[in-house]
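Have a look at the structure below before the remarks.
A single protein chain has been removed from this complex, and every other one stays in its place.
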Amino acid sequence: MTSFYEEVQELRARYPEGSRSAALPALRLAQEKHGWLSREAIEETADALEVTPAFCYSVATFYDMLHLEPVGRRTIDVCTNLPCALCGAQQVLEAFESELGIRAGETTPDGATTLRAVECLGGCGYATVVAIDDRYRHHVRPETVPEILGGLDG
Amino acid sequence: MAEQHKVLLAGADERDLTQLAEYQAIGGYKGVAKARAMTPDALIDELQKATLRGRGGAGFPMGRKASLIDRKSPKPKYLVVNADESEPGAFKDREVMARVPHRLLEGCLIAAHAIESTDVFIYIRGEYLTEYEILQAAVDEASAVGIFGDVTITVHRGAGAYICGEETALLESLEGKRGQPRPRPPFPPIQGLYAAPTQINNVCTIATVPVILEMGAEEFAKTGVPSSPGTAIFSISGNVARPGNYELDLGTPMRELIYEHAGGIPDGRELKAVIPGGSSVPALTPAQIDVPLDYDSLGAIGTFFGAASLIVVDDRCCMVQLALRSTKFYMHESCGKCTPCRVGTRWMVQILESIENGTATQADLELLDSVGDNILGKVLCALGEFAVYPVASYLDKWRDEFVAHVEQGGCPFGGSSSLEGILAPSDQHAHTPVGEEALV
Partner (left out) sequence: MSTELVRVTIDERDVHVPKGTGIVETALAAGVEIPVFCYEPRLGAPVGACRMCLVEVEGMPKLQTGCTLTAQDGMVVKTARTSEKAAAGQNGTLEFILVNHPLDCPVCDKGGECPLQDLTFRYGPGNTRMSFEKLTFEKPIPISPTISLDRERCILCYRCTRFSESVSEDGQLVAANRGALSVITTFEDLPYTGAFTGNVTELCPVGALLPTQYRFEGRPWEIVDVPTVCGLCPVGCNIHATVREGKVKRILSRNHPEIDEGWICDKGRFAYTHLRAEDRLTEPLQRVRRHGLEPVSWEQALEEAERLLRAARGRVVTVLSGSETVEQAYALGKLLRVGLDSHQATLPEEISGALDAYRLPLSAIRDADAVVVLGDVPVVERAPIVDLWIRAARRNGARILDSVDDIGEAERVVLVWSGPGGRGGASVAKLAEKLGLADREGCGAFYLPETPNGRGVADAWAACCDEESEAADSIGLLVVSGDEAAADENVRALAEQAEATIVLSMYGGLASGWADLILPGTSYLERDGSFVNLEGRLQRLRRTVEPPCPDELEWISQLAARFGVDVAPYAAGVFAEVSERVYGGLAFGEVGERAPLRGYPEAQERVSSRPLPEPQQKARRGEIRLVAYKPLFSGAAVERVTELQFQRPQPELELSADDARRRRIATGDLVTVGS
């Protein structure tokens, strides 16, 4: 199997010589590998991209989908922006909070699930939108939350 | 009930147009051959005749933009498709990519030929994972059979930052950096991606290009309204019976979209406000919705066409809470580069919170206005203004509600507002690796 270093070189090959365009794909790759962007993950990425760790860190902290602290094996993102909010997103978020026994922004003690309120996911017509490991669920209502969680494997 | 006019989405209800064969079965990719038979100059003329206005927000004619590309430059030319769709209320680009990806790719090939480019990048917001997979599959399928010729189309995923929808921030992000806007001039057609001439267009803009070649610019220009030909996919959300995407001719009355297509306000509620272009534009009162949905008509009544995305608000909503939640979004998404946006959005949030929790005075309403004024027209990109436009309009058109907060020392809705207690991402333990302070 190809090493992280080699995979990053393949990413770099898609973009013009000398550009840093592979930074985001490479950081995403590192996150998939390590679960989050730990110090080691960032150093490994910087090494493969031939940039400084500080550069990678600076870029990573700019983007919401890149985690600079540990997150659960599963992430549940509930949109609470206006369109969803107008249709009861707060009740949906609270349903998840009580089902999981954590507050938004927290991770379950067993490290299984991280629950977050997030900005508009681009599904406003199908409120409330919830992204579970980046897969969208539409028309989520408080009463459907238990069955959604029940339906998740593991 | 009123009919949609499906042009971008044509055929998608009958067939699975994510499949190359299906798309070709309805004449897909014929436009490419047509375009490549023309000289770039002729093609650009054709596009200019169509006066297709950008669907990303600014409404700048797509053909004219192409004519500005410095094609004499020795550097490569780039076409970049803006698929970062992150404006609250907007979900039209997503549907195009999910249901008619090949129409978007066909548009890319045609536009690329016009500006003599062989390198196309589609910057898709990171959250759109499924859409990315569909689009990438379409790219693989089409390029495998040689439809692209010498053109390469690279789908590049963002990683969660609204500002990367702003074209120069998008370019920075595509170059692997923090997505912070660049000062202009130089403008992208002269110095864009990798400092080379670059054309940037929204997904729907590019996906409309094949339609123009199919109909011919003259016929296309006759559709919609003269100042804004063609159709647009309107995203409508919030308190309506049938929210969703509706493709309609530009110029369709807003009332028709809200009450006929979207089924009006449910549960016998009253319409209170419409934010017509995504959450970043000035809102309209019920008295203002007899307006044709096109750039100039909306501009004439002091708002914007924006992202063709209507957020409908019924009478349960507290306008201060609406302003607060909206501003928290723009504060959260401010890139931090220019002072007025970075500082001003946070200050606005603080003022709005004091109004909502009843600790504000009359003077704070004036302050809110004036902080907004100090942002408008002083910022590096429009994000800061996007925070101000809506709030200024709420404060102007629903001022009595703001005043009531001040006078009653709290929210007149007394907890019954539809936005009561809504939690914004900036309220939850934000990841701040250096300095553990919460935003406000």
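Residue numbering begins at 1 within each chain, and the chains themselves are lettered A and B in the order written.
Please note the rule applied: a contact is a pair of C-beta atoms (placed from the backbone, for glycine too) under 8 Å apart; a residue touches a chain by one contact, two chains touch by 3 or more.
Treat the numbers as computed from the prediction; the structure is a model and nothing was measured.
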item: Of B:Gln321, B:Ser334 or B:Ser417, the one touching the omitted chain in the full complex; value: B:Ser334
item: Which of B:His102, B:Arg125, B:Arg346 or B:His405 contacts the chain that the document leaves out; value: B:Arg346
item: Touch with the omitted chain, as defined above, among B:Leu193, B:Ile233, B:Val379 or B:Val406; value: B:Val379
item: Positions on subunit A contacted by the hidden chain, ascending; value: 39, 42, 47, 51-55, 57-58, 61-62
item: Touching residues (missing chain, whole complex) on subunit B; value: 161, 178, 183, 185, 331-340, 342-347, 350-351, 354, 367, 373-375, 377-380, 430, 432-435, 437, 439-440
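Heads up, the rule we're going with is that only the chains that are shown with their structure count from here on.
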item: Distance between the centres, which are taken as Cα means, of subunit B and subunit A, whole angstrom; value: 23
item: Complex contact set, residues of subunit B against subunit A; value: 85-91, 93-94, 125-130, 154, 156-162, 173-179, 194, 235-239, 243-245, 275, 279, 309, 311, 313-314, 317, 322, 325-326, 329, 332-333, 335, 418-425, 427-431, 433
item: Residues of subunit A defined as touching subunit B within the complex; value: 14-16, 19-25, 27-28, 58-59, 61-69, 80-83, 85-90, 93, 103-106, 116-127, 131, 134-136
